[in-house]
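Here it is, the structure, as structure tokens.
Of the protein chains in this complex, one is absent; all others appear in place.
What follows is subunit A.
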Amino acid sequence: MTVGKDVSALFPDVVNCMQTDNLELKKLVYLYLMNYAKSQPDMAIMAVNTFVKDCEDPNPLIRALAVRTMGCIRVDKITEYLCEPLRKCLKDEDPYVRKTAAVCVAKLHDINAQLVEDQGFLDTLKDLISDSNPMVVANAVAALSEIAESHPNSNLLDLNPQTINKLLTALNECTEWGQIFILDCLANYTPRDDRESQSICERVTPRLSHANSAVVLSAVKVLMKFMEMLPKDLDYYGTLLKKLAPPLVTLLSAEPELQYVALRNINLIVQRRPEIMKHEMKVFFVKYNDPIYVKLEKLDIMIRLASQANIAQVLAELKEYATEVDVDFVRKAVRAIGRCAIKVEQSAERCVSTLLDLIQTKVNYVVQEAIVVIKDIFRKYPNKYESVIATLCENLDSLDEPEARAAMIWIVGEYAERIDNADELLESFLEGFHDESTQVQLQLLTAIVKLFLKKPTETQELVQQVLSLATQDSDNPDLRDRGYIYWRLLSTDPVAAKEVVLAEKPLISEETDLIEPTLLEELICHIGTLASVYHKPPSAFVEGSRGVQHKRLPGSAGSGESADSPETTSTAGVSDAPPAVIPSQGDLLGDLLNLDLTPTTAGPPPPAPSSGMQLGGMDLLGGGLDSLLGGDLGGTPAIGAGFGAAPAAVPASFSAPVSGGLDDLFDLGGGVGMPMGAYSPPKSVWLQAMKAKGLEISGTFARRAGVIQMEMTLTNKAMSVMTDFAIQFNRNSFGLSPAGPLQVLTPLSPNQSIEVALPLNNSGPVMKMDPLNNLQVAVKNNIDVFYFSCQYPISMLFVEDGKMERQIFLATWKDIPNDNESQFQIKDCHLSSDAASNKLQGSNIFTIAKRTVDGQDMLYQSMKLSNGIWVLAELRIQAGNPNYTVSLKCRAAEVSQCVFQSYEAVLKN
């Protein structure tokens, strides 16, 4: 069995041995049962009686063993028999049995979740959090966490200050593993204020001295998260920062596997709070017999910690590494020198001279890497270090890797005017043009065109040669297109060509290899997990973690907005509509209200809305976006930008007023389809130029002719041309996704703006966002990928056929439980009920019926969201009173808040 042999044939014989008094034999039989019961369910039934009997045994060890084993037998029939013994064991007098039973609830839940809920085991489990024995508490927390993971919305681990206090007490006394469970659970809690945050931190800090590294890292996670809430000027904040460094350093003296995990996490921590480790540079110095995975991580952290103060030390180390045996590591070390030069401006000169020293070693792969990074340094500090070009040119012949060749060619092309024999050099590359990789070919093409623009007289022949090679003899569409573009550009307007090809390039910066801030925040909340090892959000890659909630760091002291909003909505929902005036006539709507208000109709609540809200699943786009960043982390921060200069040369003549045309078209459609036009909020700035390397995006949403549009103004506030725009959405509540690519065909020159309308559809992946109408967007251009989030008015999603039949309206209104009703006030609105009705209709909110009672107009309205969710509304307008009351009923009560906002926006505009 343990060595992989199938011994299931012995089943009946083994079961016969079960009633033995010999504990060892009993254990082995139980082991056997766990392995083979699934394959022989009928036979396994024979074992049930013994299990039930053992659960009553006077020896707690046997009771615990029996309940433990039963939970591991994944046979439905057995599970039913398990419930009673389990219930007893959960209340057993012996804590050893209780703690075993707590884990058993989690096992049972995994087999049959419904059963566990029906039997009320979850409540018993919650009670165990208050158990007197810390071990039992720890296991109950572990079991609840496991169950909560498969039910992201169940409010199982309802953390409040009392439970937190119990957990903190248990934390001091339970085993190391229990401490990990409790700390991980604590990390999910959001303290109410900075004082609570500080007191939790104080009680967690002793865990930093634990011998178990997993406990230490979990404690670091809790502290890193709660520290966000502490005011920075607090003394305690500084103390805490100081306390965090030693345990992290200690982790680095452990076994290499532990080191690796610790280093991956430290990498995150130094990005978030560089001050913690800033004096600890030396512990990251590489020992020659470290495993390669540890070496590479240490190197990465060294660069992150590099500053003016320690750069001399770092460079000396890096130079040492460049003479090591391991080729991969040497390459990374050389690249690291380049990254230091870009990061620490004062060190650039020293870095360049170090690189030149390394080039002198003539070790082939060192020279090639050095040339690649020197190219980046040129990009960062133009007109400073070009004197070294001569040295680089000496090594031209030894370059055999595409990246190094491409970098060298770029240098030659860029500085053609300073290199006397640039044409000869490039010509020598041209001889084997077709054997080169695409990267080199493209670079060669661009470099020769640059050369021609700089020295037109001598190089005409050369440029013609390369253009014909690229356009006529190549199968590569990228190369051919670029060739044609250059050709046409050169033949029509050489001045424009010069402006385009020799345009000033944006400077590169060291930020490119940092993790995007929101992702970093999420990862900080997941310190110590697989997510932190892979630097990806947990939702992006772990199977089966359905509906992982995106965790965010709590805001700093005083910001309680996240906690506020759900509360207000729920109170609105609970306070039922004030008894409406019931008319004497047996009018349909009167009946409706009448019935609705009588308590007898309170039936069982319908199941939670699942139609449109597929909660859970993996965060597809999240993963995609993060891996985008991951790509940049790979160590060539500047390469994308470096070669981006070439595509920037799309000729202006290609531009067609496509987007303008589209706009007109849609305007036309809008005019036909709607009497008044749907409400569209004014444009607001979504992405600030400061945060997006010069790209500013402002925009709004509109619904035109049944199509949701995202209308944006892109403004280039940077110094260089922007091209290659693309857009992608994160999964969102209503599955909004672009229906086509982002149509920005012309390059966006500096200070130019462009209007773009992006049609959207609802076929994208769905994930519930908070707030519901939040949309996370990634926009890419030739410079980088930028992220922003915006909120769309939910009225965009109201479809044109949202008018409900009166009868159905009535029935539905009755059918939706009162709990789902929420009431809102719209203040300062001076419209008559007809005008309001008209206005709302423009946004696909349809009035079905209207009644007037005692001078109060009641409008009954319906709307349907694009995912099929119906929202019913009652709008009460009292003549002369500028305050309207709107009651909303919907099966998915969480949309009410957004719908109300739309009401307000539509009515007031």
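The rule is short, and it goes like this: contacts are C-beta pairs under 8 Å (C-beta built on N, C-alpha and C of every residue); 3 or more make two chains touch, one makes a residue touch a chain; residues count from 1.
One rule holds in what follows: contacts and distances are computed from a predicted model.
A chain of this complex does not appear here, and its UniProt-recorded name among "MHD domain-containing protein", "Autophagy-related protein 101", "Dynein light chain roadblock" or "60S ribosomal protein L6" is "MHD domain-containing protein". Across A:19, A:49 or A:253, the single residue that touches the chain missing here is A:253. Among A:81, A:177, A:415 or A:788, only A:177 touches the chain left out of the display. Checked against the full complex, the candidates A:210, A:455, A:717 or A:839 give a single residue touching the omitted chain, namely A:210. For subunit A, the residues in touch with the chain missing from this view are 2-4, 22-25, 27-28, 31, 35, 38, 59-61, 68, 71-72, 74, 94-96, 100, 103-104, 106-107, 110, 133, 135, 139, 142, 145-146, 149-150, 173, 175-177, 180, 184, 206, 209-214, 216-218, 246-247, 249-250, 253, 255-258, 260-262, 279-280, 282-283, 285, 287-289, 291-293, 313, 316-317, 320, 323-326, 361, 363, 528-531, 533-534, 538, 541-546, 616-618, 620-621, 623-625, 627-628, 630-632, 640, 724-728, 737-738, 741-742, 764-765, 780, 785.
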